[in-house]
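One chain of protein is taken out of this complex; the other chains stay put.
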Amino acid sequence: MPPNILGSNFTLQSFGESHGKCIGAVIDGCPAGLMLSEEDIQPMLDLRKPGQSVITTQRKETDVVNILSGVFQGYTTGAPICMMIWNTDTDSKSYEEFKVKPRPGHADYTGFLKYGGFNDHRGSGRFSGRLTATLVMGGAIALKILNKYLNIEVASYTKSIGKIELDTKHIPFDMLMTERYTNDTRCPDANVSAKMREEILNARRDGDSLGGVIECVVQGVPAGLGEPIFESIESEISRGLFSIPAVKGVEFGSGFRGSELRGSINNDSFLINKENDTIVTKSNNSGGILGGITDGMPLVFRVAFKPAASIPKPQKTVDLKTMTESDLIVTGRHDPCVVPRAPPVVDSVVGIILLDNCMKSNLVPRVLK
Amino acid sequence: MPPNILGSNFTLQSFGESHGKCIGAVIDGCPAGLMLSEEDIQPMLDLRKPGQSVITTQRKETDVVNILSGVFQGYTTGAPICMMIWNTDTDSKSYEEFKVKPRPGHADYTGFLKYGGFNDHRGSGRFSGRLTATLVMGGAIALKILNKYLNIEVASYTKSIGKIELDTKHIPFDMLMTERYTNDTRCPDANVSAKMREEILNARRDGDSLGGVIECVVQGVPAGLGEPIFESIESEISRGLFSIPAVKGVEFGSGFRGSELRGSINNDSFLINKENDTIVTKSNNSGGILGGITDGMPLVFRVAFKPAASIPKPQKTVDLKTMTESDLIVTGRHDPCVVPRAPPVVDSVVGIILLDNCMKSNLVPRVLK
Amino acid sequence: MPPNILGSNFTLQSFGESHGKCIGAVIDGCPAGLMLSEEDIQPMLDLRKPGQSVITTQRKETDVVNILSGVFQGYTTGAPICMMIWNTDTDSKSYEEFKVKPRPGHADYTGFLKYGGFNDHRGSGRFSGRLTATLVMGGAIALKILNKYLNIEVASYTKSIGKIELDTKHIPFDMLMTERYTNDTRCPDANVSAKMREEILNARRDGDSLGGVIECVVQGVPAGLGEPIFESIESEISRGLFSIPAVKGVEFGSGFRGSELRGSINNDSFLINKENDTIVTKSNNSGGILGGITDGMPLVFRVAFKPAASIPKPQKTVDLKTMTESDLIVTGRHDPCVVPRAPPVVDSVVGIILLDNCMKSNLVPRVLK
Partner (left out) sequence: MPPNILGSNFTLQSFGESHGKCIGAVIDGCPAGLMLSEEDIQPMLDLRKPGQSVITTQRKETDVVNILSGVFQGYTTGAPICMMIWNTDTDSKSYEEFKVKPRPGHADYTGFLKYGGFNDHRGSGRFSGRLTATLVMGGAIALKILNKYLNIEVASYTKSIGKIELDTKHIPFDMLMTERYTNDTRCPDANVSAKMREEILNARRDGDSLGGVIECVVQGVPAGLGEPIFESIESEISRGLFSIPAVKGVEFGSGFRGSELRGSINNDSFLINKENDTIVTKSNNSGGILGGITDGMPLVFRVAFKPAASIPKPQKTVDLKTMTESDLIVTGRHDPCVVPRAPPVVDSVVGIILLDNCMKSNLVPRVLK
């Protein structure tokens, strides 16, 4: 499979560079008959775009999406859907230095090595967080199908920033879904959000940056998704998530903390839900997945984002031309913490992967009605 | 891609069931000219097999591998390599009950749903940890190529069991490599290992089980592996690891803990290694991966295993026939903790994925010499 | 995709060598719930096996298939189905010479080059027509599903041998289906078959060999199969057919002869079939495929087989060791014409490809009933 394609039935081919002419995506395998226009995609792009609040980068990208193919008379045709955003607010000057003096924590060095120096380094090129907008293009379509035809709802939100963490165990799904976008940290609790916000502002004031954790809950997932052994639903989702820049950890259900528990605590007992006579589990330490297959409980997983690599503080690096050690001051407009912009991206990746897997299970007709 | 195939250039097709006639693997894409016999594979299978010590299951599977194709006059031919283990010590009686009363934490329920009740439930069928032996078959071949032709060495070992954790930061690689197999927990420190052993015996005595964390360090990884965006080396490795039963979390470098740090701490400064005039990083919080591409530092990642699901303690489940809640006592011979048997499996998955990615980078000739 | 795998949803991984321990296939993606035993596969293997009549090779391979996984209590489980034939009647002596003096028209030379001399040359190794038995293993399963659940019937038969050709235009499908196996040339007309038989015997008497053409008609194909642009149904079928040794041409409908016609003659007018008020075409020059998609008419295509390469007549070749020109007499037991053994193989390839495409169109449930 080519390296810039995600999915196997519903696929996304990503293209474009941060400071090139455009960024875009081609969706292949989308069923025909879906009502679709730019208005289905733009709102989700707007939730991701920079410059929305004081805690994100001040770049002003408008990120206006255009659908160029695959939609006719308001409906998808079954043909590839090409979508594009033309780049506008680019300022590549500061990046010249990074080509020779790679930024610690960034892909400047590995990109240079892998592509023999031919990679477009401007604005981090293909490695830029900006490319996550192409995931959102596809994600918005996938999520529309999942919502409308399968009643699946995805809620990613900020669980922690730095050491400030929200205990989400007792927050109902509907509240996660709605509250997360009521503040600029995307944390579904106003008090904790305020602390996170302060933490970010502190870090920025110190010329530093923060990381954090996105948690995601998916409701309405049909039981039976996932294709063991090698396409377990965990394998599928993690593959997608680790494509997001800055992601360094993924865990499902009780995850790493679950590895400290005993089986009698971590196992989820089966029960009858008397309201509708269905089988449920008492707890959900498995995160809705047993043997790599969804069990009908909500999917729950967490994604660790490292602190943003571009920081104003002086750092040590190597000058690739002279092969000497060197100081580096990273200038330019950068997010002090990418986590608040990540929920639409995580939603998108999961949306694409889940739709792809619903298609493998024959749950999505080739022509929608 | 069919769901029981791992890899894209060097691929492993898994087949067989825990209590069926056999388990096996077909390797496709292996270069010609590799000296290969069962003796290259059997020792690694022996490290994984059950019944090796008092802390693992007492089943006595001999796990003798046979190479059936793809090797001629002692060398690989470039054709598919079929390998097989005939099943011998199977006792399927206790599993009849689980078909109707699914074990909490196990795939009995989801397997039943997905395959309409047609799945082979004996010994957990395809979901059995026994199937990890098929990963080891392929892993042993991949690791031989990586070791011999690319000087890559992989060391997975037990980092924690339950709450007993080894601090591995200052243990040199060679010691990790050799010490891990000197005791039955596979922990490269005798004192911590003794505590882990006791913890397992305590859990078993209580009719309970434990989980833990495997850490893996890979040395000699060439810079430039990984194919962003969607085949980042993290995506590739995590996809493979989440195929191992009981794995619920994967993190690279500083991982989840790194998400609590500031950028100035988490970023790895570049330095010149004066001994050989190469570029290295001062710390390795990235786990040897920047932008999804290896940077030449050791790969470091951790894998969370949930506590073993099969426990003797009474549990609550549902009778699928009568749709009533029911008690369940799981009998049979089960591991109280699968972690000590996992290092050869993690080594194998990583070996397969790394070889596959070395092939994508043209680092492995089609005919070996 | 690994090179020894055919299909994308219903896949066949082939393994084994002509004179190795065994030949076999692993089917991945087969739906659960199909009643299946060796008795579903053996009859089709018997139609392909050598030594059945005076016009084929006199090797006596019994070709007894064993199902080793993926079937439980008489039904498929949804897990990979491994099938195997142990090789018995092998005599590899005559092949030593071909390793140094490659046979004209054979893969001795290219196999040697590609695999650096490591390929198993005995009995032509992986290049042997014997490997088509692995296609039949998978084909028998695919055809059972197509017949039973989708009413699709596939009839391949001998259309020509050398210059003896049967005009099949006016032979009804049922007669093609039944008559083809009433004689040893697999030609559905007794008179023409007798002439073909004589032609083969003449060629053998002269120390020579013949080729021919297999025609295939598929009835009951649902309209809408095929995924343009690059997975047109012609692309899919031809990809499979060109994997059969000795195939050098494939044409659909009027094919090469159609390229000499005018559009007004070659176009198939649409009509109403008054019996059941469905749309049909008056002629079928398209072979049942328009724009790469099936139109509901019977599929019709032809496959050209070159004359068998192994002939007793003296030939010119090169000695690879001395790099000098050399004479060669090919001994051993070879078919003077492979065409009579090809119909079950062509049926199998088409069966696998059609089932795979029916799955892409959601026409096959994941669990059969």
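By letter and in written order, the chains are A, B and C; residue numbering begins at 1 in each of them.
Just so it is clear, a residue touches a chain if its C-beta (ideal position, glycine included) is under 8 Å from a C-beta of that chain, and two chains touch if they have at least 3 such contacts.
Source: prediction; values computed, not measured.
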| said: Please identify which residue in C:Glu97, C:Glu234 or C:Asp347 touches the non-displayed chain. | reply: C:Glu234
| query | So which of C:Ser53, C:Thr110 or C:Thr331 would be touching the chain we can't see? | reply | C:Thr110
| Where the complex has a chain not shown, which of C:Arg262, C:Lys321 or C:Lys369 is the residue touching it? | C:Arg262
| Hidden partner interface residues of chain A, rising order | 1-5, 7-9, 11, 13-17, 20-24, 26, 28-29, 32-33, 68-70, 72, 75-82, 84, 114-116, 118-120, 122, 125-126, 366-367
| message | Across the whole complex, list the residues on chain C that are touched by the chain not included here. | response | 1, 3-6, 8, 14, 102, 104-107, 109-111, 113-114, 126-127, 131, 160, 162-163, 203, 206-213, 223-224, 226-232, 234-236, 238-240, 242-243, 245, 247-256, 258-272, 277, 279, 281-282, 285-287, 290-295, 302, 304-311, 313, 315-318, 320, 323-325
| Touch residues of chain B, complete complex, unshown partner | 361-362, 365-366
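In the analysis below, only the chains that are shown with their structure count from here on.
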| request: List the centre-to-centre spacing of chain B and chain C in whole Å, with centres computed as mean CA coordinates. | output: 39
| Approximate Å spacing (C-alpha centroids) for the pair chain A, chain C | 46
| task | Return the distance between the CA-based centres of chain A and chain B, expressed in whole Å. | result | 27
| remark: Contacts with two or more other chains occur in chain B at residues 1, 3-5, 8, 14, 114, 126
